[in-house]
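Here the structure comes first, spelled out in structure tokens, and everything after it is commentary.
== subunit A ==
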Amino acid sequence: MRELWSIFSKGILLENPIFVLALSLCPALAVTSSVMTSLTMGLTVLFVITANNVSISIVKNFVNPKVRLPVYIVSIATIVTVSQLVLQAYFPLLYKALGIYLALVVVFAIILARAEVFASKNNVVRSFCDGLGMGAGFAIAMVIIGGIREIFGSGTFLGINIMPASYDAPLILILPAGAFILIGYLIGGVKIIVQRIEKAKA
Partner candidate 1 sequence: MKSFHGGVHPNDSKKYTAAKPIETAPLPKKVIIPLRQHIGAPVSAIVKKGDDVKKGQLIAQSNAFVSGNVHASISGKVIDIADYPHSVFGTCLSIVIESDGQDAWAEGIPVQRQWEKLDAKELSGIIREAGIVGMGGATFPTHVKLAPPPDKKIDTFILNGSECEPFLTADYRSMLEYTDRIKSGVLITMKVLGVNTGYVGIEDNKPDAVKALQSAFGGTQVKVVALPTKYPQGAEKMLIFMLTNREVPSGGLPMDVGVVVQNVGTIIAISDAVTRGIPLIQRVLTVSGSAVKEPKNLLMRIGSTFADALSHCGGLNGELAKIISGGPMMGFAQSTMDIPIIKGTSGILFLSRKDINDDKEYACIHCGRCVEACPMGLNPSMLSILGERQLYVEAKEEYNLMDCMECGSCVYVCPAKRKIVQYIRYSKTQNALQAQKEQAKVAV
Partner candidate 2 sequence: MQIAIMALLVMVLTGLIFGLVLAFANKKFAVEVNPLIHLVEDVLPKGQCGSCGYAGCMAYAEAVVLNPDVPPNLCIPGKEAVAKMVGELTGKTAAAVEPRIAHVRCSGSVENAVTKYQYAGVQDCVAANLLQGGQKSCQYGCLGFGTCVKNCPFGALTMGPNGLPHVDPDKCTGCGKCETVCPKGVITMQPIGAKVSVNCNSKDRGAVAKKNCSVACIGCGLCKKNCQYGAITLVNNLAVVDYKICMDKCDNPTCFAKCPTGAIGLAVRDKYIGNAVNVAGNVAV
């Protein structure tokens, strides 16, 4: 149990896919100008990564190594397409907001990376925990970025005005430039925290 917890929890901070592993950076910038889209994307990835980890850990022994990559991709793409279809049918507005990035979930490096380095070597339960943890880490990072950008860049949270009327939001935060710079400092901050934790451990 303890072990599963540690598999799960490392994705949240110590091996956070965005802040530490620096994988799947595009969505962290592209769809984080509001909390809602960040959250949707985060949850989508959480779902895809977990489902794919499970799927890969099941089929890992049947896959011929020569086509390992294509098979993994098929698995991911299937899951993504399913998510696409579901979102399109039941949440068309969100589907539109995520735009092309929803399709691009297929190629988010974090998903394939987990399949390669974890799921293809571990059993279903462990792979499930790993996927859940990584996905949660991703989603949390997305929401943090989206939250900061929306609150300070538009003065709203989930679309609701929360800043005083006199708050004059600097638009830079919802533009590419501001997003890059903000994430740069977030990465720096996480680095400091991770180092502190590791020091405390040692």
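Going forward, contacts are C-beta pairs under 8 Å (C-beta built on N, C-alpha and C of every residue); 3 or more make two chains touch, one makes a residue touch a chain; residues count from 1.
How were these candidates chosen? In short, all candidates are chains of the complex that A comes from, given by their letters.
All of these numbers come straight from a predicted model, not from anything done at the bench.
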For subunit A, as assembled in this complex, the candidate in touch from 1 or 2: 2
Interfacial residue positions of subunit A with respect to candidate 2 in the complex: 66-67, 70, 74
